[in-house]
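Worksheet: the structure to be examined is printed underneath.
Missing here: one protein chain of the complex. Every other protein chain is in place.
Labels A, B, C and D are assigned to the chains in the order they are written; within every chain, residues are numbered from 1.
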Amino acid sequence: MTAALQDVPAQDAPAAVRVFGLRRAYGPRVVIDRLDLTIRRGEFVALLGESGCGKTTLLRALAGLDPIDGGRIEAPKRPAVVFQEPRLLPWDSLWRNVALGLPAEGAREKAAAALAEVGLGGRLDDWPRNLSGGQAQRVALARALVQQPELLLLDEPFAALDALTRIRMHVLVKDLVARHRPGVLLVTHDVEEAIALADRILVMRGGAIAAEHRPSVPGLPAATRATLLAELGVVDDLKSA
Amino acid sequence: MTAALQDVPAQDAPAAVRVFGLRRAYGPRVVIDRLDLTIRRGEFVALLGESGCGKTTLLRALAGLDPIDGGRIEAPKRPAVVFQEPRLLPWDSLWRNVALGLPAEGAREKAAAALAEVGLGGRLDDWPRNLSGGQAQRVALARALVQQPELLLLDEPFAALDALTRIRMHVLVKDLVARHRPGVLLVTHDVEEAIALADRILVMRGGAIAAEHRPSVPGLPAATRATLLAELGVVDDLKSA
Amino acid sequence: QSTAFAAADTRNTDTVRLTWGFHGLTLIAKERGAFEKALAEKGIKVEWLGPFPNHAPTLQAVTGGSADFGFGGSTTPALAAIIAGSPLVFSQFVLYEPRTTAIIAKDGSGIDKVSDLVGKSVAVNRSGLGEFLLVAALEKNGIDRSKVKFVYLNPPDAAPALASGKVDAWSMWSPGVDIARLEYKAHDIFLEGRDLDFYIDYSSYVTSRKFSQENSQIVRAVAAAYEEEAKWVNANVVEAETIVQKRAGYSDVIRDQFIERRRTYKLIPVTDKAFVADLQKAADWLVARKILPEPITVSDHLAQF
Amino acid sequence: MSQADHTVTLALPGLAAGGSAAPARGPRVFGPRALLALSWLAPVLLVLVWEILAQTGYVTPQVLPAPSKVVRTAWRLATIGSLPHDLGTSLLRAAVGFVLGGSIAFVLGILVGFSRLAEALIDRSVQMVRAIPFLALLPLVIVWFGVGEGQKIFLVALGVAFPIYINTTLGIRQVDGKLLELGRVQGLSTWQMITRIILPGALPSILTGVRYSLATAWLALVVAETIGAQAGIGFLAMDAREFLRTDVVVLTIVIYALIGVVADSIARLLERRLLAWHPNFGGAAR
Partner (left out) sequence: MSQADHTVTLALPGLAAGGSAAPARGPRVFGPRALLALSWLAPVLLVLVWEILAQTGYVTPQVLPAPSKVVRTAWRLATIGSLPHDLGTSLLRAAVGFVLGGSIAFVLGILVGFSRLAEALIDRSVQMVRAIPFLALLPLVIVWFGVGEGQKIFLVALGVAFPIYINTTLGIRQVDGKLLELGRVQGLSTWQMITRIILPGALPSILTGVRYSLATAWLALVVAETIGAQAGIGFLAMDAREFLRTDVVVLTIVIYALIGVVADSIARLLERRLLAWHPNFGGAAR
């Protein structure tokens, strides 16, 4: 257990992001409606929800990438974002991709360190097109982590990773949270992952936060797991089919 | 349990694909070396392995997309493939994307049925750019399933799906296997998924098949799970960190 | 001298900007250098602008103020430009003999006289001497213009058209017509100097009205220098033709033809009343045939100096 | 919380709609109407300044006649003169040449973009011919095609061909290789491959080629109509130039400019229609 690294943020830690009554629609399709959310610095929040329920839309709104149709968002100017796709610049080498946006001074060293941490230390000067799916995703993660932001928005950053690599990446992210204490919002479909990582787990449904859990505080992770799966509509019977 | 749908293929079912001593290198980087593999019609094979170990490379070779540097592949001319990314044509509506390659006659109906099965029945004429990550992945899956191929190659097709949707997709694929009996090769990082779906689980390491399991035949799935995780390098301690 | 009755003696510049092309006096004057020396003696610096491919752009340059003199081309475009409103005046006229503009056809084409042109196509340069000559030739032979097909072609394009039989005849000036006659084995059907008893078109130097008023001294000096140049050319035909050939690059045979013809230049001051009357007649001829759009009084557009 | 580090994003529709819809473009301060009006600002301003300069005598009419004079000339030529006939003749030539040259170039472009063999066989020759100016080619064209319509249409076709050819090959090279792989996997025939994947993917570039060549067609006519033409805008221009009819020369320039605007509108319309799926081309804001 690495729980020692992970202090539950005090109720009075400064907020990394605040959302009040957010509304977002694509034309007639209302995706987010009256959503409230606060994430404090140092807090790790996981976001679960059915495919297409609006998780990415929420993240994009927090990152200031989309206009919103109602409500209010208070967010830092520059959160770090891992998009659902890797979004590497095909014309830049890996280290330049990771260093994108860093001040030129010492950029290569920082990028090299970050790439080593995600297990790609030997491929600083390789092209993105030569990467496997999981490798590209790790480069995108490295790019976000070197930013050392106040708010870290992760959209399924581990989806293409095998179990072992995934655990390594978990450690990396938790490390960053412990050191720089950003607020983290992690979108994931893996309930185990949410339980293992998050201070707070949110379930999104109908355009708003439908449920909230604190796996580390009361009860057992196992109980949380069953509740969460039920909330996501999975009957345990089916799951083992 | 839907085990009734899923007959273990007879040892003498015709082969959907055969690979002998396959070798594939990108320049000096040898990714696949002396790999042998046979998948029979109706057989469901899951492929596990560390990120970057060569799973996609193997799939591409089987699909005839890449040249190979040694060995021999006997594969049907037209396997159906779900790539690691959705690869939707941005200029075509969803139903046209799904119908790509179908004979024009009745294409729209077939595509509509397939889209309904993956939960996107209402969005036949929508553009791909309006989809969420998981929705796009489901369209790609629908596109492969309508092909009714002899060999179905799936590269992490469920990675962006939530637990419930994922289970629904599992049912869809198993259904197709039961009806048309293609050979299936499924790349996944989810050990549970592999156990739940596959007749045979392969672990890839060092460019070849390092281990093989038949979860449905001997012992308990739980035992298989522990063995597999160990083979993938995960110590159970770490996993729960 | 033409400067007999100077109205005023004005000048507000040291430099005169002359345009030049690959023919006639301007080229020889520019190549020989005596012209510049003569003007330098009067404190006038010569700036040569060019070469220009034909007359119209030089008129544009003078009208637009980027040059002071035209390069001694045909009067018709100058008259047209004046009618269109360009503030140009004639400063000097040039008459060269023999006149060599001609209508030619290939040997063995069965076209030997103007009446053979009926039903044939003839290449002419639009609104130029070639077109006028064809019109005059047809009129002289009583043939209606509609019986002959006028094909508008610039000289460089007309040559291959004639050579490959895409047109049956070509109405054109020197030296193009001379080169073509020799190279494509063609013969004259109608030769201006021989078959036409009046002039349609002369050569002329033009300047802007403003320049002629503000720099009458220079206009006078330039006219005098061209007269000197013409005198030299008339006296040194062989050298003059060789200078032209060197720049133009045509064959010795053609040059020798020109030498043989002893082409001479006669410069006529704008004060020559008889000449101006002839030019007026030519202008009226062009107006009557709708080649010039409006009547014009030539004497209103002469440099006053 | 530390307000200094934070920006407050208000619920304004100030940002471009839909992340990828107009990403590089800053906040949309002007609506589409305003932008349309703005786009006519520069041309209208130019005409106004020009009229004022001409009226005040700052530019002499022989150098640049006033717009009002040009309009009068246009009116005169249109009513008693041959302007409509000239315009019609040129339009027809441009259209025929465009269709001919465009289709040939398109096919060649597809071949070259598609196959390295075709590229080796064709591309170098095309690049050579492309560099030869029309004026220099004229004698040969006359010998081959005579001095009739054939020659003019040939020149237009030639002028149209190059932009379409080059941008078609460019477009095909820019088609995402991953989608081509997809086409192979889905068992598309060569024809389906072209119509379902290559053409749609290359369309933005191809339409740029079309946009370019719509103007080129007219430019080619200027040269073509100096030869054996009895009507046409190029003929009108040449004639006027020869006689220093500055007002007619400027009129032809204005006609060319207007044709440029029309050609451009056609190209934009095509883009809006055919690239509706493309976030940066088909957007309603254009």
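By definition in this document, a residue touches a chain if its C-beta (ideal position, glycine included) is under 8 Å from a C-beta of that chain, and two chains touch if they have at least 3 such contacts.
These numbers were taken from a predicted model, which means no experiment stands behind them.
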### Summary
Cross-chain touch to the chain not pictured, restricted to D:Gln55, D:Ser68, D:Gln174 or D:Thr195, is D:Gln174
#### Entry: Contact with the hidden chain (one of C:Leu25, C:Val114 or C:Ala180)
C:Ala180
### Absent-chain contact - pick from D:Gly88, D:Gly148 or D:Gly260
D:Gly260
### Query
For subunit C, which residues touch the unseen chain?
19, 22, 49-53, 57, 60-61, 63-67, 155-156, 159-160, 163-164, 175-176, 179-180, 183-184, 248-250
### Query
Which residue numbers on subunit A touch the omitted chain?
63-65, 77-81, 83, 85, 87, 89-92, 100-101, 127, 129, 143, 147
### Missing-chain contacts mapped onto subunit D
19-26, 28-30, 35-36, 38-43, 46, 63-64, 113-117, 119-125, 127-137, 139-140, 143, 162-163, 166-167, 170, 172-175, 177-178, 180-181, 184, 193, 198, 204-205, 208, 211-212, 215, 218-219, 222-223, 234, 237-238, 241, 246, 249, 252-253, 256-261, 263-264, 279-281, 285
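Just so it is clear, only the chains that are shown with their structure count from here on.
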### Task
If you tally C-beta pairs in contact for every chain pair, which pair wins? Let me know.
A-B
### Intercentroid distance (Cα basis), subunit C paired with subunit A, Å
84
### Query
Using mean CA coordinates as chain centres, what's the subunit B-subunit D distance in Å?
48
### Summary
Among subunit B residues, those touching two or more other chains are 85
### Shared-contact residues (touching 2 or more other chains) in subunit C
none
